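Taking it in order: structure first as structure tokens, then the write-up.
Of the protein chains in this complex, one is absent; all others appear in place.
And then subunit A:
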Amino acid sequence: MALPDDKELEAIFGDTIDLTTFKQILEMDEPGDNEFSSSIVFGFFDQAEETFASMDTALDAEDLEKLSELGHFLKGSSATLGLVKVRDGCEKIQRYGKQENLDGSPENDVKVCLEQIKKALTAVKSDYEEVETGLRNFYKDDDDEDGA
């Protein structure tokens, strides 16, 4: 398929996606199909859902270190796709997991950190769902199987 123009993409994703980064992924597709980019995106969905589940577990266990690691992990892939909101949420989790405030200053109160992570996780899940829906719609137009 031809590369969608910026307006079309904005209409689908709003501010949930950094268009420059996402287009860079789309440009990696062979002309005529979007096999590569959709495999990346759907790979990311699996990864995200797994990670959120692990985060829930770690939050229950109050394992800040694990939470920070998971936050960093998902931050990497969401940044690669340009999913800025998810990326920012993950960074919050990573920070508080390291017992830091968002500006890098130390936050020694474990309770505060866990509380912040809980909030951030809820927010990032909803951000994720929003962008997931957008992405699934985006790929559904071209390939019904993928969109199902």
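Heads up, the rule we're going with is that contacts are C-beta pairs under 8 Å (C-beta built on N, C-alpha and C of every residue); 3 or more make two chains touch, one makes a residue touch a chain; residues count from 1.
The definition used in the following text is that contacts and distances are computed from a predicted model.
Novice: Would you mind picking the UniProt name of the chain not drawn here, from "Two-component system protein A", "Ubiquitin-like modifier HUB1", "DNA replication complex GINS protein SLD5" or "Signal peptidase complex subunit 3"?
Specialist: "Two-component system protein A"
Novice: Where the complex has a chain not shown, which of A:39, A:57 or A:137 is the residue touching it?
Specialist: Touching the chain that is not displayed is residue A:39.
Novice: Could you pull out which residues of subunit A are in touch with the chain that's been left out?
Specialist: 21, 24-25, 28, 36, 39-40, 43-44, 47, 69, 72-73, 75-77, 79-82, 87, 91, 104
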